[in-house]
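Notes for the one structure printed next.
The complex appears here minus one protein chain, its other protein chains still in place.
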Amino acid sequence: MADQKIRVAVNGYGVIGKRVADAVRVQPDMELVGVSDVVSDYRVKTAVALGIPVCTSLPDKQNEMQAAGIPVVGTLDNLLTDVEVIVDCTPKGIAAKNIDRYREAGVKSIFQGGEKHSLTGHSFVAQANYASALGRDTTRVVSCNTTSTVRTLIALRDAGLLKKARGVLIRRATDPWESDHSGIMNTVVPEEHIPSHQGPDAQTVVPELDVVTIAAKAAHTQNHNHFWIVELARAATREDVLAAFRAAPRIAFFRMSEGIVALNNSVELMKDLGRPRGDMWEVGLWEDVLDVKGDEVYYTYQVDNQAIVIPETIDAIRALTGAVTDARESIARTDAALGMKRDFLVG
Amino acid sequence: MADQKIRVAVNGYGVIGKRVADAVRVQPDMELVGVSDVVSDYRVKTAVALGIPVCTSLPDKQNEMQAAGIPVVGTLDNLLTDVEVIVDCTPKGIAAKNIDRYREAGVKSIFQGGEKHSLTGHSFVAQANYASALGRDTTRVVSCNTTSTVRTLIALRDAGLLKKARGVLIRRATDPWESDHSGIMNTVVPEEHIPSHQGPDAQTVVPELDVVTIAAKAAHTQNHNHFWIVELARAATREDVLAAFRAAPRIAFFRMSEGIVALNNSVELMKDLGRPRGDMWEVGLWEDVLDVKGDEVYYTYQVDNQAIVIPETIDAIRALTGAVTDARESIARTDAALGMKRDFLVG
Amino acid sequence: MADQKIRVAVNGYGVIGKRVADAVRVQPDMELVGVSDVVSDYRVKTAVALGIPVCTSLPDKQNEMQAAGIPVVGTLDNLLTDVEVIVDCTPKGIAAKNIDRYREAGVKSIFQGGEKHSLTGHSFVAQANYASALGRDTTRVVSCNTTSTVRTLIALRDAGLLKKARGVLIRRATDPWESDHSGIMNTVVPEEHIPSHQGPDAQTVVPELDVVTIAAKAAHTQNHNHFWIVELARAATREDVLAAFRAAPRIAFFRMSEGIVALNNSVELMKDLGRPRGDMWEVGLWEDVLDVKGDEVYYTYQVDNQAIVIPETIDAIRALTGAVTDARESIARTDAALGMKRDFLVG
Partner (left out) sequence: MADQKIRVAVNGYGVIGKRVADAVRVQPDMELVGVSDVVSDYRVKTAVALGIPVCTSLPDKQNEMQAAGIPVVGTLDNLLTDVEVIVDCTPKGIAAKNIDRYREAGVKSIFQGGEKHSLTGHSFVAQANYASALGRDTTRVVSCNTTSTVRTLIALRDAGLLKKARGVLIRRATDPWESDHSGIMNTVVPEEHIPSHQGPDAQTVVPELDVVTIAAKAAHTQNHNHFWIVELARAATREDVLAAFRAAPRIAFFRMSEGIVALNNSVELMKDLGRPRGDMWEVGLWEDVLDVKGDEVYYTYQVDNQAIVIPETIDAIRALTGAVTDARESIARTDAALGMKRDFLVG
């Protein structure tokens, strides 16, 4: 059966790329043929430590990478001859220059949420529009914030509960490993425009959503914290809303009463559960904070900005190749392979 | 005229108390007779450096304070015999024990927002309910978050614009000077309950407000950042809403386009303007972020949690004593003495 | 052979306890019989998720723990009847109350660095004094800072290079998961006394060390950063000093040139390498920062305060039980089982 695995490459072994590589490697129906990058520092060296074949995206960089001790096995062009799908996780702006290269090589391509919808003409969240990606040559997995917004709002929509949604998104300021030139200190930085772009971005996946978002960066490095005020389409109880969330995939629960009272507790929890890199692929929703008053529901959840799009990317691989035609089946496979949960803890 | 000045004391020379003392000292119609405290550290020593008479709130502490070099001029009981009004800025919980002592001494008292409404039976925001405090023996100036909420929402109400308001309040985690046992690091901590208490607290001042708040602490030490989604009572433009805010007192404007793009910029701005302690007494509203879409207005502002209640406290002194019967006159006097602004900058 | 495994329990499933439990589970010659705790929150629930038997340290808490969904398998007293060694990782102060209980049960005990040397009369760092712990009934694994100090200074001593050492230790302020009441924000907090306690604490292990330390807490949550100025006992080159460190166990190298330029990069590196919980058990020394000028060597390294004492604790188990009499053999077994490194990266 090994020859029937989907052959996948990852271009850009950074925050997202390394996690996509991890996730591809644990899917029984996929094979990670290699990753490609241009740098010679610890980031790429860890791919070597994990036994992943490394290619160079720029032939000019091959000597430098080899001099740094990285056994470069080929170029990105070589890699493209050997795979069906490439996941492009290069920095914003570079990806857009790569799409033609992938098309010419006859390789299907998946881009990340930093790129524009117009680059691919299709934006992807598995539970929302898997079917429309079947057989396409390219798609864009939307950003972490948008992915969580779509997951939760279509859960409400599918239960007939959603009228309109207003969200305030408190974003992490930079990544945990960044050591300079990107941090904010002892402040909050609101976005210059309200509404922020996440509302319209969610509409690239589900156009009919009535959603407005306000965003700001706060002085922490991991996980976004979303706060939502949703007007209900019909009278509903707290239990009705929770049931709607439970019925949808990739939303999992923790509780203040369990001591998960802040973003950093949940980061610890994921490490305690033995998850690779401490990742939380689910929307992490506080079950015991959610409340309904009159025709409104209020809730707050966390988004692991480094991890939440990983299962969507895995599903996108199956959708583009047509290897699995049913969204639910792909989601089930992905979630089982990663070990995703509905409740993080017993009790 | 000096004998006609309102004689004021401050009990508790901490974050709020020292600012009340500053503000009383610059009011032409008030005299700061003294402050009272129980500690011997740098906080009280700075009162000495500023030439303020210091009393001890606990006679037991007098020796310790004097040994530390603080020339204690008397006890709180002595002080009470010499003033008309005392502003109680002691830590939460202690204030409640003091109210009878003040009553017995025949001294009017003002408490801060950490105390319960039931302690005084009256909660105060100058522009909302000054008249109802006239001649009372005690009132409570509501908390920083509630003060800003009331100021902005009644501005909208008075312009006939307010239907309902939903706010997300991103609070500072601890005070800038706290060095231990109170901080949060690299996280956001949502409050355990939604709605949070600020909405009901605003209703202690203006019962008819339809307001719901969600609150969280972020990892910074100065200024709260409020994000509001307000449903309008009538069709209105962005300019209509700004005009409503401009017509109300103690809301001042800055702009992203001026480089004020975060909480810490505005802290710097206040210092640049030469304000004592870098204080911002106004609600600091981003004029160029506010926007109207359909029947909703979205806006964000900052609250200097250490300073915003100071002008309200000054007005409360005039209201309780009946020295000024018209809210607008008291507000005008306070604002002129402090140097409050409508626009922080030219242009 | 399974019946010959050392039977181990852990009392206190917190920051250190959970890591000791992990490490015991991967040692071929040890068996984790169970852990014991008193809380019912996510921390203990994750032990359940990992399949570890959980006991209650206080019988009174058993009902509460079971009500929270934790299948409590017995009490600490039950556990003590079934093990040879217990590793006490309870909070500071509680451990001291437990030692008699362990002695009465005839169980050897290991305490952590928060406890005093006088509690056990023996303080342990494997490479320094393994032999002196053989057959004892109890020992104390010294703190993270002291462990790193001893590891590095005896490496220099054993190479005949150490005259005197002066270190400035910039500590993390609180643990990454702490969400309140322990953090510091936007500040540095120096210890009240110079020299700080780490120098004398190192002398509980190696009395002859001429070492003085100065310590402060900075505003980050993970890893201590030590800066050392060491006067050399003989003329030596940079290469001589590096060779001395390479010859000693549990000091590993990274380089600024690889992009490891700050504490948080190395935290990311450990996660990238697939380490459980992202742990760094080694002293992480910057090879390319170390320099020698005249008779002094200067260097800086990181200490993962959550992880560095784990291998020492494992060795202490073997030393107390006498299962392995040679320090080098125990160290080699521990390090192989954990996957410890000399150079974190190729190159």
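Which chain is which? They are A, B and C, in the order written, and residues in each are numbered from 1.
In the analysis below, a residue touches a chain if its C-beta (ideal position, glycine included) is under 8 Å from a C-beta of that chain, and two chains touch if they have at least 3 such contacts.
Since this is a predicted model, take the numbers as computed values, not measurements.
Student: Out of C:Val125, C:Ile170 or C:Val283, point to the residue that touches the absent chain in the complete complex.
Tutor: Selected residue, touching the omitted chain: C:Ile170.
Student: Kindly state which of the options C:Ala95, C:Val125 or C:Ile214 is in contact with the chain not pictured.
Tutor: With C:Ala95, C:Val125 or C:Ile214 as choices, the missing chain is touched by C:Ile214.
Student: Quick one: which of A:Ile110, A:Val189, A:Val292 or A:Met340 touches the chain that's been left out?
Tutor: A:Val189
Student: Decide which residue listed in B:Lys5, B:Lys45, B:Arg136 or B:Arg238 touches the omitted chain of the complex.
Tutor: Hidden-chain contact among the options goes to B:Lys45.
Student: One chain isn't shown here. Among B:Leu153, B:Ile260, B:Leu285 or B:Ile310, which residue touches it?
Tutor: B:Ile260
Student: Taking the full complex into account, what residues of subunit C touch the chain not shown?
Tutor: 166, 168, 170, 184-190, 192-195, 212, 214, 216, 218-223, 225, 227, 229, 256, 261-265, 286, 288-291, 293, 296, 298-300
Student: Please output the residues of subunit B touching the missing chain, sorted low to high.
Tutor: Residue positions of subunit B that touch the missing chain: 18, 41-43, 45-46, 48-50, 68-70, 176-180, 185-186, 221, 254, 258-262, 264-265, 267-269, 271-274, 276-278, 344-347.
Student: Can you list where subunit A touches the absent chain?
Tutor: Contacting residues on subunit A, toward the hidden partner: 173-174, 176, 178-187, 189, 219-221.
Definition applied: only the chains that are shown with their structure count from here on.
Student: With chain centres set to the mean of the C-alpha atoms, which chain is at the far end from subunit C?
Tutor: Relative to subunit C, the chain whose C-alpha centre sits farthest away is B.
Student: How would the subunit A/subunit B interface be labelled, same or different, where same requires over half of its residue numbers to be shared?
Tutor: Same: most residue numbers at the subunit A-subunit B interface appear in both copies.
Student: Would you mind pulling out the distance in Å between where the CA atoms of subunit A average out and where those of subunit C do?
Tutor: Distance between chain centres: 35 Å.
Student: Using CA atom averages as chain centres, what separation in Å is found between subunit B and subunit C?
Tutor: 48
Student: Could you pull out the residues of subunit A that touch at least 2 other chains?
Tutor: Where subunit A meets two or more other chains at a single residue, that happens at 185-186, 221, 261-262, 264-265.
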